[in-house]
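The structure follows.
One protein chain omitted, others in place.
Chain lettering (A, B and C) follows the sequence in which the chains are written, and residue indices restart at 1 in each chain.
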């Protein structure tokens, strides 16, 4: 059996470890062969593929990025499923392992469920917003980098008696902000799931200041303050009502400074969160998911993806996983309240 | 209500984060006060205690070690429960949060279950050998440090065409070796739960060598090779039959070199694994466990400890948790086989 | 003799190590006592001071920030030298060690040379722009953080076939960009000392792209492209003609994308470069400078600062050091050319 393997959507630490786990497991346990597909669906649609051997995946467990490249090409563009079938037949590809986030897996689910194609998935989210799995690889690395950034910013904030606002990833969910905020000892944590008012933010900042601390605010990029329309005269928001004035971090910093009188600076962590060598946690999880995906192929579990449940690797239907965002639940939000201010 | 809090047994990254989580939660959510007990049970037996305020725990989430100190004093020494009750009464301590490993929690369970004392627990294991919880804090930091060590040793091994043996912690269980070995791409992983023969070890080393790799062996300190008695003429083993010739790493290296002809060096990671700043994962887990312990006190759940189940914090009876070691299960061992050699 | 010690100007990794080195040397070698002055010149002008003992500086060699706080208060404000003399007399302060950058040392030089005050200096620059010393502490940490950022950005750039622009510190000099660019393997390095044209930048980007690399551009914040006036219609520059359109990184990225057709993203490293624990190099240098400053006080070398010359700690007149910026010289710029593109 020949398996085509691809990485699609945004880059994330651990993609290479998935590829390595899948290829080693497939070749050594089942005698499969592998075809590397370049840049996600693009490579499959444009027949940009090449054989993938054991030697190609050596030393990959700790290397950031993806040796297969990635793109945001949609699977139903450029000829779609029909064109894919042609390429698969031409290259002798019997099944596809698609590694990617919500968009990639939604496409993969549709190809498997609606078109009857032999596709399985491996979930990847930096943001940890994917349902059906406790965590996926990439998130732990992102929260580690964000925590290290807080550690560094704290010393400067303390020395200068300043407030620092750190904007981290999370368009729809606040997992990175929540966890890095807990880990780094932030005084305000702002996440999309639980909008708070400007006044609440200012109160947290003042409370920390009054206890002699340099206030640290961690904000997910998708956070929208309650009452934002009062502050944003020129309607600089996107269609979801999200603040789009150079980012929420840059939006908040001057407002905090004006309201509290405390000098305030913003820092956008951005792309630093998705690059570089994965943490040990992410390497292990990615390797296990890659190996499990091969077993799903062996069992012809088309439309399924490998997932984490507690400490076990399980299988879930991709269609179920992509239906819902995994939001920060109310109890995690309540839990963190005593750490704020 | 006044809560006495202590750290007992071996040091581990995250102890300070537990203390901070408990104190902040107790003071801000429930209006409790706290008494810091120095050096575990010793401080309680010898009345070495002091009030613990919010200001004492600030900035602790990322700091290694424990501000309370630790010791291996046994709770039934020096007057035992009776003496503890005297000190608790004198200092007005209404309940105890004991943070520690298997030994500490076994003692705490006995105090709660047999003596009726108001004691709850927070589990801490570097080795991840404690049942009743998916993971505890400290383990992720240890596996990260071990993985980083493998990354460093690999480059030197490659340059010198050498085999490297890295001995990591794990007297009874092989979790650190298993996970760091997967994360770092080791060619042999040796753990107490699944003894293998010398010949198997040599085969893994030769197999990696024949593919042009510098062989990397990760061995848990408690691993005992099958057939060890043939190699250890002078019976240099402890009462459990464990090799005690300067450690298993130093025992294996010359045997590998002799059998395979490949120059081999050993490195003992030792104390590096339990010190320093905790990872983001460990900080979050430790903080959550500390906060949950306070809730257990509020509910008078004497004899219980906070635990991790998937992504949830739960409560389990300490007596149940300390009954069994959490061994690496057969399926995790089978899973890793395709990565070896 | 009682020495007042202060940190002034921008925060930088190693300030605490200087304080520790000075206090330990002063107390143990010469029997001096120390007075900590809060927030630079502000603390001296407003009599915000406190005794500083051995116990106050323990464990400080690796801690970021400054336990004394810092500010940008000018020494000639709020009563100036006269007011300082009053406070020094009131507190029994016999000499001042001022730790800071160009502005701080210029002030200290003037106080010593023009007012005859007993002031010595310790140079601190993140940017490495201070003459009279080979390096000062803080710079090595900054170049390390910038290099690590490049390492992380590279993997994402490679995976996405993107160009990344990293903006690092350096208003007047390009040392961080030059060194981190060399260390991280950047394809374009843009520094204030050697303006290049937009076309040159695009050529470097295209050259890397044509060899199959994801182009990496490192730019110092003070870099101004040749011909900037053609690109900046609305004159969004400061009085020095510097581009001020949300920063040079954000200015360049869309221009590169438009000119080359390669998707391009910018990242501003900002405050991350000046916080957190110093590198070993910076800790050693800071400690040595702190100890040397005490010896200068002993010799009544008013107006002098401790400096690094090769591997030796020397003394130079502050007035000489602050006269000139230490620019990246022509030979260092020529040297790096073969690494670009």
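Just so we're on the same page, a contact is a pair of C-beta atoms (placed from the backbone, for glycine too) under 8 Å apart; a residue touches a chain by one contact, two chains touch by 3 or more.
If you're wondering where the values come from, they're calculated on a predicted model, not measured in any experiment.
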Among the chains presented, those that the missing one touches
B, C
Write down which of B:3, B:84, B:153 or B:189 is the residue touching the left-out chain.
B:153
Those residues of chain C which, in the complete complex, touch the missing chain
20-21, 24-25, 28-29, 54-55, 58-62, 134-135, 140, 143-144, 146-148, 151, 154, 179-180, 182-185, 211, 213, 277, 279-281, 283-284, 287-288, 291, 309-311, 335, 338-339
Tell me where the left-out chain touches chain B, residue by residue.
7, 10-11, 13, 15, 39, 63-66, 69-71, 145, 148-149, 151-161, 164, 246, 265, 267-268, 270-272, 274-276
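The definition used in the following text is that only the chains that are shown with their structure count from here on.
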If you average the Cα atoms per chain, which one ends up farthest from chain A?
C
Between chain B and chain C, what distance separates the C-alpha centroids? Give it in angstrom.
41
Chain centre separation in whole Å, for chain C relative to chain A (CA means)
35
Return the distance between the CA-based centres of chain A and chain B, expressed in whole Å.
29
In chain B, which residues are in touch with two or more of the other chains?
none
